[in-house]
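Working notes for the structure below.
In this view, the complex is presented without one of its protein chains, the others remaining in place.
Every chain is named by a letter (A and B) in the order it is written, and numbering of its residues begins at 1.
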Amino acid sequence: MSLAWLGILPFLLFSLLFLILPTMKIVVGSFQDSTGAFTLSNIVNLFQPSILAAYWISIRISLASAFLGCLIGFLVTWAFVLGGLPGWIRSPLLTFSGVASNFAGVPLAFAFLATFGRVGLVTLILRDWFGINIYALGFNLLSFGGLTLTYLFFQVPLAILIMTPALDGMRREWREAAAILGASGVQYWRMVAFPILWPSLLGTFALLFANSFGAVATAYALTGSSLSIVPILLFAQIRGDVLQDPHLGYALAFGMIVVTGIANGIYIWLRARSERWIK
Amino acid sequence: MAFLELRDLQKDFGSVRVVRDFNLSVQPGEFVSFLGPSGCGKTTVLRMVAGFEEPTAGSITIGGRDVTHLRPNQRDIGMVFQAYALFPNMTVAQNVAFGLKVARVPKAEIDERVAEMLKLIKLPELADRYPYQLSGGQQQRVALARALAPRPKLLLLDEPLSALDAKVRVALREEIRQIQRDLGITTIFVTHDQEEALSMSDRIAVMHGGRADQIGSPFEIYNHPKTRFVASFVGTLNILKGSVTDPQTGTIDIDGNVIRLGRALAGKQLGEPIAIALRPEAASIANGDGREPLARGRITDVNFLGSVIRIRVELGENSISFDRFNSPNSPPPAQGEPCGVSFAVEDVLVLDD
Partner (left out) sequence: MKTNRIWSWLFVALAVLYFVLPLIGTLEFSMKMRRGTYSFDAYAAVLSDPRFQQTFTFSVLMALATIVVGVLLVVPTAYWVRLKLPQWRPFVEFITLLPLVIPPIVIVFGYIRLYNTSSWLPLTGSAMGTNILLMFGYVVLALPFMYRAVDTGLRAIDVRTMTEAAQSLGAGWVTILARIILPNVAVAVLSGAFLTFAIVIGEFVMAALLSRPAFGPYMQLLGANRAYEPAALAVIAFGITWLCMGLIQLVSRFSRIPNAGH
């Protein structure tokens, strides 16, 4: 074999040192105890109530924001790809989605605090103009619901970005062929369009799930450490060993990798499947 | 009584008139082609018949029923698209069954009809394959079976062979014509390929700039083209330019050759320029076998194409190209030789624009 691979040696070295080895260190470390011997006890310790609760909250938030993100994202994408809107709307929407999908983090948390917080703009408008006090009705930005609402700000654009190519691939002729064979709009969607699209939809869901599961900054800036989702727990653990067991931190991180890894794996598998049909 | 009536059809896209004054009556069981270059409006007319475009003016009647404002799924029409448009998530059998399933035909009957259709297109063994596993020709045949399964009253084909290889195209067009004859279904076929139109159709509508230049049988269209466009679009044509010597007797001068057409040239005056057209097969070399050459020139090109020899003769400003069958016993003429060309004056088309 030639020495051509030397050309990408810097890249390989970089990936090894700063991506692969650190990750492997975590993975391996989660199976080690303080003497360095192999053990499964860290993983077992993950199954204590407080940590399980953290995983469960994380999963619920991720499921909620992924589902809503997919639904809303699909409706919006359908609207500008297939819904008969003028062509000039597409480019700004896609650009905005590109911006907004990266817009997680501290500023997003501030923005939602300023809008839906106790003295936020929308809260005040709803109270003063419409007489609806959402906080009295039980809404709280610093909660499960509030975090999901905030997460949608980057989940929906991400969904739009991923689903646009899929909806672009819906050929006009399929709709027309179905119509001329007697199908109504509903029948077309039920028998042709959704079956073709469901791998993309499910794949988008998986990706959105992974995206939400790993998000730290937004949650931290919004809820501090009060909402115990897994990334926050890990953050606190790294900062100050709040769990009194360094190796548990490894296991926590390993658990995160497993969840996001599986979700991404599902996404990739589904994407390959849908691409096979739509050549 | 005509089965399909298109009356005064017109379609505007914004300020652009894409189809104008289109009139056509199609008899039951007839195979009519719309032939023309891209942009001539042929597909637009087809899509209006299908219901995907709303005519700006005019009416469409199928079997006595005015369908002009009906939705596509209410018109009982079958359609085959250029891009096959098979549903990728369904097998061949499921695709063919689709129209029947939508119409809530009982399952046993669906299975029977699907089997019948697959036999018709000679692909029964592919029933459980998916479209991505089929070749282009196979996909198009399945598309045809799918369109015909619900036994529609009218069949529309939108350039169905354009996306296929040349050999597949020729085989498939014969199959389509055969199936159409067997079923006796009224058919409209859109194409830009004149060979397809000529070989398949009962009648051809040659379209140009949104309007039908001529509607007639292939024989008529080819041998008696009404306009210069039809003459030059269908088949090849030699166009010769000269001037009028005597409009009464129809005598003209082409590069110094005097040709008596034997018919009066209406509206032409002495000395006016004139253009005539001649099909290649109408001309031949006059080499002293009794026929007097009507024009003389010099051979500039001899192309040996196997069974046919293509010869180009330059008369002066004009040149004529024509074919001669290869004959094993007589060698082709040599380049540069002087040559006489003869043809029957009845075969000459006078072009009026």
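FYI, contacts are C-beta pairs under 8 Å (C-beta built on N, C-alpha and C of every residue); 3 or more make two chains touch, one makes a residue touch a chain.
Bear in mind that the values here come from a model prediction, so they are computed numbers and not experimental data.
Contacts of the undisplayed chain with the visible chains, over the whole complex, involve A. Of the listed residues A:55, A:112, A:174 or A:188, the one in contact with the hidden chain in the full complex is A:112. The hidden chain makes contact, of the residues A:40, A:89 or A:272, with A:89. Across the interface with the omitted chain, chain A contributes residues 4-5, 7-8, 10-11, 14-15, 17-26, 29, 72, 75-76, 78-80, 83-85, 89, 93-96, 98-100, 102-103, 105-116, 120-122, 152-153, 156, 161, 210, 213-214, 216-217, 220-221, 224, 231, 234-235, 238-239, 249, 253, 256-257, 260-261, 264.
Going forward, only the chains that are shown with their structure count from here on.
Rounded to a whole number, the gap between the C-alpha centres of chain A and chain B is 56 angstrom. By the touch criterion given at the top, residues 50-52, 71-73, 75, 77-79, 81, 83-85, 87-90, 98-99, 101-103, 130, 132, 143, 146-147, 150 of chain B touch chain A in their complex. Here chain A touches chain B in the complex through residues 171, 173-174, 176-184, 187, 191-192, 195-196, 276-279, going by the rule given at the top.
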